[in-house]
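A protein chain is absent from this complex, but the other protein chains hold their places.
Chain lettering (A, B and C) follows the sequence in which the chains are written, and residue indices restart at 1 in each chain.
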Amino acid sequence: MKGLGVGVWTFGMGSERYVSDGYKPYLNLFERIEKIATLSGVDGVEITFPNDVNIENSGKFRTLLDQHNLTLCGMGVELVCDKEWQSGSFTSPDPQRRAKAISLTHSAMDLAAEFGLSNISLWLGQDGFDYTFQNDYAAAWNNLVEGIREAAKHRPDVSLGLEYKTSEPQMACYINSGGKALALAQATGQPNVGITLDVGHALNARENPAEIAAVLQAENRLFHIHLNDNYSWADDDMPVGSVHFMQYLELFYWLKKLNYSGWMSLDLYPYRDDPIEACKTSIHFVSKMQEIVDYPRFDHIIEDNRNKGSRSIRAVYELVFGE
Amino acid sequence: MKGLGVGVWTFGMGSERYVSDGYKPYLNLFERIEKIATLSGVDGVEITFPNDVNIENSGKFRTLLDQHNLTLCGMGVELVCDKEWQSGSFTSPDPQRRAKAISLTHSAMDLAAEFGLSNISLWLGQDGFDYTFQNDYAAAWNNLVEGIREAAKHRPDVSLGLEYKTSEPQMACYINSGGKALALAQATGQPNVGITLDVGHALNARENPAEIAAVLQAENRLFHIHLNDNYSWADDDMPVGSVHFMQYLELFYWLKKLNYSGWMSLDLYPYRDDPIEACKTSIHFVSKMQEIVDYPRFDHIIEDNRNKGSRSIRAVYELVFGE
Amino acid sequence: MKGLGVGVWTFGMGSERYVSDGYKPYLNLFERIEKIATLSGVDGVEITFPNDVNIENSGKFRTLLDQHNLTLCGMGVELVCDKEWQSGSFTSPDPQRRAKAISLTHSAMDLAAEFGLSNISLWLGQDGFDYTFQNDYAAAWNNLVEGIREAAKHRPDVSLGLEYKTSEPQMACYINSGGKALALAQATGQPNVGITLDVGHALNARENPAEIAAVLQAENRLFHIHLNDNYSWADDDMPVGSVHFMQYLELFYWLKKLNYSGWMSLDLYPYRDDPIEACKTSIHFVSKMQEIVDYPRFDHIIEDNRNKGSRSIRAVYELVFGE
Partner (left out) sequence: MKGLGVGVWTFGMGSERYVSDGYKPYLNLFERIEKIATLSGVDGVEITFPNDVNIENSGKFRTLLDQHNLTLCGMGVELVCDKEWQSGSFTSPDPQRRAKAISLTHSAMDLAAEFGLSNISLWLGQDGFDYTFQNDYAAAWNNLVEGIREAAKHRPDVSLGLEYKTSEPQMACYINSGGKALALAQATGQPNVGITLDVGHALNARENPAEIAAVLQAENRLFHIHLNDNYSWADDDMPVGSVHFMQYLELFYWLKKLNYSGWMSLDLYPYRDDPIEACKTSIHFVSKMQEIVDYPRFDHIIEDNRNKGSRSIRAVYELVFGE
């Protein structure tokens, strides 16, 4: 992999439905980057376009990154976090809105290219529905296929990673699993459409992160990864390793084995936690997991334990904790 | 039952984590009540103390209610929606904070009594934890039992309804099921501690609403009910009947059979929906369900279909849709 | 649609992990068909190959079907319910086992063709894993793509419907969502690979049945449908409509709108229920839902309520229960 980044939203106020003004003071983009720059083991910064970085402030942003020896490692097109998108972006019944979604994506691709970033993310959290009998599903799928295709055709040197999620903010999202995202990418017929795998979203979709990562990588469509953890039911965005030790270890094992060459970003939302602590906890965990998958005996762990049932689990724990 | 109310938060901005300033303009308490007053079939208003109604504005509030022939039908003590409570209320490690929670509850009970309201609700959404190894669970339980007991002893003419919920805002809440709430109520030894049953929360806890309602009523601890619906996994707070037709019909059947004599309030959170529509949809559904459970043939539906497997389901649909 | 069928397994003993010899006496295939023949409103019978019907008994089977004016409406290739498949079928590490899976599929296609059945189902419940670090996910995906492709190439006049399911019997199955099944079908490059949509499996995968059906139909890959209901968390295989009234109504609405032309089979597993009751309850419900979606005012229900939030839910209930 290229390195480890941090999403700047991790340093937000922690707003939610109940405490809408959040648990922490507001920091602007540049203050957030100063914070991230203090974290040892972080190589990159992920932002959203155009809310965080845009034509106006991209120069100042670049200067700050250079100053701290940080790289722009990820960029999401903001198509969710404003009520203007409440009826959808790429699937809005309003053609002007769909056009705006495509146009914003094109601009984001251009900005990414300027920064040498080879892919951006599309998380379409407002493209879905709250209630049954509310939307035309066939038209929505058609709009997704055509809209994403048109967005992708803008320039082949920047790829689009579809970040799937079962729900939120809409009660049900169209791109709700790794399989659905893959099917959509394939349906566009464009090689530069793939997936941004958010590990927490995969767990919510009842997927095993390592398994879906391996499939996406086998199909040459795994472009970017968001790291966070949860208690399986909802998108808690907790520090990496808070809950799923074995599944994270297996994910890192497969990313190494399949030569994943993209970035990984911490995508955390530490409501009542200090973002610095949440990042440090995650960085420590990721670094330990990478040490473990580099153990020589780890190389053949699957082959060695093939057809031996839970022997594979014990083999891992023996390597980690001793026999 | 006494009647149907509406929680004033239903007419809020619809703030959430992604669209923190919500999807709709802000309405003050009095504007919200004006809106509620336009709804046919609504008898009551539910508020939180002291945020919505308090010593200062209670006179004006009462006047407005009288004007519209509305009753105060529910009151929640606000112990969640401000960052001051982020380490808990009744279970905070800080004794001053625990004392404040008890004191606020006492004040709410007094205000309720002034309005002739026989019970208030305690939803302790910040009493829980985000991470493992974070809290002292035994101390927390002890604080719950003692704190709720002390709160309840203030006056026997106002009861406390514990509103359980599996999670949110804390990733895991202590009072996380109808059974846990009942056990806690029993442990206080106070007859005026019981439960506010939020139907959506029951579904999230993998409970059948009618079953837990019957148990709580059998134990004389079902004081108040919040109505809303969801897709089972999270607290979507959608209009009543959006998803669970059969389970809602069964709930109303059991509330009638067991002579539930409290209020029911619409507890909705229509992010992208017009609150008036969300209420109207709910009121229409509730009214139709109540018509159905009043069919004479419905009286013996369980006895008639006992030990006949899914015959019970067909019997319901035959009554509703014809044979 | 072509008509409504019943899976013969619905009339099995109801075996499960706890009561391994089931709740009911064993009936052989022909006794099961006699039972199904008594059900008014049923046009077809679904079986598994080669366990239920095979070269040896296909003549007798055809005679019995003709006698009762029933059609063979579905056929599953049995690749799960014997311990020989415990390490997988199409993804077994053993090439002979993979070859056997393909060969059995070819034979099933031939038998289907003899009966004029245009598609068969592949439910690969043993192709998955119990534990992390147990399987080679990349190899498994590759085997799926190549194996299904090879199976499909046998004859273009019979299609293969991949029946996805999140888990069971393996703790995690590879083909675990409608999206994953669609992506796999696309990856084979064969037009006669599509999906058998089991509505209960869709609910377990947190999908909305109508939505995924519309997407699959839009991609010309929706070949067959299994009907049953559950409480969302597990594959309860209860009578249709036991839980999800609105979502089933919406599914039938979309199947009509998109001119779904395949069969639907009752895929029930009434452990402690009489299968005749479970079928009758389901048939009554399906028939009522089809009446409702044929109401003239139902035709434009989505267009009429577009951008009106939960107005769509109320519109449905008003049509069904009156205003």
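Just so we're on the same page, a contact is a pair of C-beta atoms (placed from the backbone, for glycine too) under 8 Å apart; a residue touches a chain by one contact, two chains touch by 3 or more.
Small disclaimer: the values here were computed from a predicted structure and weren't measured.
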item	value
Of C:Tyr131, C:Phe285 or C:Phe298, the one touching the omitted chain in the full complex	C:Tyr131
Of A:Lys256, A:Lys280 or A:Arg306, the one touching the omitted chain in the full complex	A:Lys280
Positions on subunit A contacted by the hidden chain, ascending	206, 231-233, 238-239, 241-247, 270, 272-274, 277-278, 280-281, 284-285, 288, 291, 308-311, 313-314, 317-318, 320-323
For subunit B, residues in touch with the removed chain	87, 93, 129-138, 141-142, 166-167, 172, 174, 176-184, 186-187, 204-208, 210-211, 214-215, 217-219, 246-247, 249-250, 253-254, 258, 301-302, 305-307, 309-310, 312-313, 315-316
Positions on subunit C where the hidden chain makes contact	13, 15-23, 80-83, 86-87, 125, 130-132, 167-172, 231, 233-234, 236, 238-239, 242, 269, 271-273
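Operating definition for what follows: only the chains that are shown with their structure count from here on.
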item	value
Cα-centroid distance, subunit B relative to subunit C, in whole angstrom	39
Overlap residues in subunit C, where contacts from two or more other chains coincide	206, 246-247, 309-310, 313
